[in-house]
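The next block holds one structure in the form of structure tokens; read it before the comments.
All protein chains but one are shown at their positions in the complex.
We just call them A and B in the order they show up, numbering each chain from 1.
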Amino acid sequence: MWQLTSIELYKIFRRPRTYISFAAITALIGAVQLGLKVDGQSYVDFMIGSISSLEIEGNILNGYLICYIILQMLLVQVPLLVTLISADMISGEANMGTLRLVLTKPFSRTQWLLSKFFAASIYTLLLLTWMACMALFGSMLIFGTDDMMLLKSSYIVILDDTDVFWRYVGAFGFAAVSMVAVAALGFLLSIFSENSIGPIVTTMSIIVFLTVLSTMNIPFYNYIRPYLFVTHMNNWKEFFDVQVNAENQSLTGTIQNSSRIINSIIVLLLHIVAFVGAAVVIFKKKDITT
Amino acid sequence: MKHFKPYIKAIGKVFIVFMVAMYTYVNAYTQDMTPLVLKVKAKLDQVNSYTADGVMKTDIVFIKAPISKVKVFYKKPNTFKLERSGGISLLPKGGVSINMSNMLATTNFTAFAAGEETIKGVKVRVVKLIPMSESSDVVLTTMYIDEANLLIMKAVTTTKENGTYEMEMTYGKFANYGLPDKVVFSFNTKDYKLPKGITLEFEEGAKPNDANLLKNKKGRVTINYFNYVVN
Partner (left out) sequence: MQPVIEVQGLSKHFGTFQAVNDISFTVLKGDVYGFLGQNGAGKSTTLRMLLSLITPTSGTINIVGQSLSENRTGALRQMGAVIEKPDVYKYLSAYDNLRLFARLSGIKPTQQQLMQQLEMVGLAERAKDVVKTFSQGMKQRLGIAIALIHEPSIVILDEPTNGLDPQGIADIRNLILRLSREMHKTVVVSSHLLSEIEQVATRVLIIDKGKKLVEGDATTLFDPAQAIVELTCDNPNAALNVLQQSQWPQYLQPQRQSHIVLKMHRNQIPALNAFLVQSNIAVYSLQPKHSLEDYFLQVTSGAQHVATYQY
């Protein structure tokens, strides 16, 4: 199994397109960091302008907040970069014509498919690790660390600077699960197509469509929202909210809605299992006619 | 607010006239409290400057903040600074900078008695303080003064820009200098603008507390001081 997975990784990392994603992330994060380094104050003014009745002191625009801003922006784009590879995993082979040569080799289709999915997942994880390095460690280096102030939609959270890093570890872990779910969807769609554009566009369309549905505050959509996996993808933010005691003091090391995170992780994992399971079942019976 | 000034002044004058009239009948309610306030001020003025460490708890319904260490600096006549040691602090505007000495920085005020009360078992004189300066942000301060020890136990300050604050002091070792061990600032957060999700948060049910609670809730910042260094 690992043998097959390593072959797939070898193929992924021998292709120039793989590195486009890493370059894109580097460029995007660099651009955000440069922008905030040059003119961060106006961003902060804009951000705290809405809470004019409070006096805010301290280094608000520190590495922790910047990583949050970047994550918030990029976790919308990263699915595209993940899809670029995962939705190409099978369809790309069909398109190149290598699928029929590969599948005449003596190994089981299920194993091959799973190893391909693992390879796509490893690529996804590497992409996120790279993102974490750039967005978190990069920002921590450039902007330093301090308490992290977050404006939620109706309240403000201040996290002690010693209480932030582990939350990022959790958030990136969560993001990894949600991105693997995206990869799984792209992967499933890639078995139906003989070119990679179709599944890439379809995967992105589904994600954009569901995201729009899940953000529209219309009662009808509120019923279906909990069942859409994209709704759960945003819940990495739950790591950045603390519980408070009766005196409204935030309790270091706590998470306000840990059950929401666990619930989302379960939903996302179920989606991954369902997408990959469906891919295996369908692909095992699939006639290779390309 | 400025155009109210003449009226306030006028009302003040009428009030004084009224009180003078009352003086003949009810001695206690017309008493000029300026000497008492000046005595309190004199006690506070013993201190040229001080620094202190403190632990600050912020209890504002829409803010989740950790307990944090703070440092305060005071220098006569009215420099007061509160710093969170290497962190971010969110405080009501102007509120926490109003300390005792600050309030009594000038002698340009009118003070008169408004009765007696008991706070924490201590009998206190209620004194209304009206600054005479046009530029003062403070409109009215009501002080609850422990006459025997010359300590301000409680102060309610109404400002033009920043609403009404209440400060409650608890004294300990530094009572001789008129420096409290604990100060509780209370203020009304009813009119506070809440942050609007600039972060494009899609979270639902994010409200930590009931909206009604939010309307009624008073904000409170509690600072426990220790390690006073007095000069």
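Just so it is clear, contacts are C-beta pairs under 8 Å (C-beta built on N, C-alpha and C of every residue); 3 or more make two chains touch, one makes a residue touch a chain.
This is a predicted model, so every value here is computed, not measured.
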Among displayed chains, the one left out touches A
Contacting the left-out chain: of A:A24, A:V44, A:L103 or A:L126, that is A:L103
Those residues of chain A that touch the unshown chain are 3-4, 7, 10-11, 14-16, 96-98, 100-108, 285, 287-289
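Operating definition for what follows: only the chains that are shown with their structure count from here on.
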Per the C-alpha centroid definition, the whole-Å distance linking chain A and chain B comes out as 49
Touching chain A in the complex, chain B uses residues 57-68, 83-84, 86-94, 162, 191-203, 206-208
In their shared complex, chain B is touched by residues of chain A numbered 46-47, 50-60, 69, 72, 146-161, 163, 214-215, 234, 237-238, 241-242, 244, 247-250, 252, 256
